[in-house]
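A short write-up of the structure that comes next.
Heads up, one of the protein chains got dropped from this complex, but the rest are sitting where they should.
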Amino acid sequence: MPVITLQLVIFITVAALAIASALGMLFSRNTVYSALLLVFNFTTVAFLYFMMGAPFIGLAQITVYAGAIMVLFLFVIMLLGTEQIARIEQLSAQSVAAVLLGLVIITEAVVVFLLRNPTSLVVTSGGDVVSVNEIGGLLYSQYLLPFEITSFILLVAVVGAIILTKQEKPAGKAVEGEVKK
Amino acid sequence: MTISWLYIGIFLVVSLGLPAVAIILAGILAPKKPSPEKSIIYECGVDTHGETWVQFKAQYYLIGLVFLIFDIETVFLYPWAVAFDRLGLFAVLEGLLFIGILTGGLVYAWKKGAFEWA
Partner (left out) sequence: MSLSDLLILLPQAFLLVWASLLLLVDLFISKERKVITAILGAAGLAITLGLTSGQWGSRATGFNQMVVVDNFSVFLSGLFTLAGLVAIVIAYDNMRRTGIHKTEFYSLLLFSVAGMMLMSAAADLIIVFLALELLSIPLYILAGLAVPRAGSAEGAIKYFLLGAFASGFVLYGTALIFGATQGTSLAGIMASIQSGTAELPLLVIGAALLLVGFSFKVAAVPFHMWTPDVYQGAPSPVTGFMSIGAKAAGFAALIRVFSLAFPSLAGQFAPIFAVLAGLTMVVGNVAAVSQVSIKRMLAYSSIAHAGYILMALVPLADPSVAANSTASALTYLVVYGITTLGAWAVISAVENADGGDTSVRDLSGLARQHPWLAAAMTFFMLSFTGIPPLAGFWGKFYLFRTAIEGGYTTLAIIGLLSSLVSAWYYLRVIVMMYFRESEAGASRAPSIQIAAILLALAVLVLGLFPSGLFQLALQALANGVS
């Protein structure tokens, strides 16, 4: 039986919040509430990363997932106008698959945490390896090439986002012309 | 390690607590005179019809996508900023190259009119 520490109390609180927000997201009938609960869920998970001594992943989780990706999620929800879509369960086959896959994950967790010695999973390498400072040091020396390649991938992604979503000019220009008349 | 994050936790609690206290205090102290006029959505202008969640303009999606990409850029620059002092001049140049390439993307997006709201 582990000693009750401040850390354990915080962990249990955050974990409970994470599970509650995930369940709320699943069962909310309002898609916008679902999305906002998902933002909350991402934030609590980010908290867990912080507690495990991985601040970089935590911050990335908040900036990228809770920030940018959820903006796109919310936007898609608002663009599609999901309120008008009939609220009929149309994913019955998928839910069977989801339950099966969920069972797989639970089995995996049971095998890893109960049957194997859980301490074998602990990486014994002090807090420093995952510090942001250390990541910066590695990223700009040993992993320089992947880092710079990433910038080109992001550049291509910008171009792709614009080419594929932006319609050609003529329609826009015609409107401007009419205004001038 | 954990202690330094505890400070942030305390700040978080305080920053969430202060506005909460202000709102609750206002709720207790304010005089209560409810009227139907006060509970409609806007106290001025035309009454709303139907859902107040309207469909967004598709243009917004493009801006969201571009934001996402530059957001990822900041994630990469964060360790750069933190480890900056031990990395030396060369890493500064590497970071500048990274920013330079993505600035190219910004120029492209700008010139293509991705930010025009029309």
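Chains: A and B, in written order; residue numbering restarts at 1 for each.
Please note the rule applied: contacts are C-beta pairs under 8 Å (C-beta built on N, C-alpha and C of every residue); 3 or more make two chains touch, one makes a residue touch a chain.
These numbers were taken from a predicted model, which means no experiment stands behind them.
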item	value
Contact residue for the chain not shown (choose from B:63, B:77 or B:101)	B:101
Interface with the unshown chain - residue positions in chain B	90, 94, 101, 104, 107-108, 111-112
Missing-chain contacts mapped onto chain A	141-146, 149-150, 152-153, 155-157, 159-160, 163-164
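Everything that follows uses one rule, which is that only the chains that are shown with their structure count from here on.
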item	value
Inter-centroid spacing, chain B versus chain A (mean Cα positions, whole Å)	16
Residues on chain B engaged by chain A in the complex (per definition of touch)	1-2, 5, 9, 51, 53-56, 58, 60-62, 64-69, 71-76, 78-84, 86-87, 91, 94-95, 97-98, 101-102, 104-106, 108-109, 112-114, 116, 118
Residues on chain A engaged by chain B in the complex (per definition of touch)	7, 10, 32, 50-51, 53, 55-56, 59-60, 63-64, 67-69, 71-72, 75-76, 78-79, 81, 83, 127, 132-137, 139-141, 144, 147-148, 150-152, 154-155, 157-159, 161-162, 165-166, 169, 172, 175-176
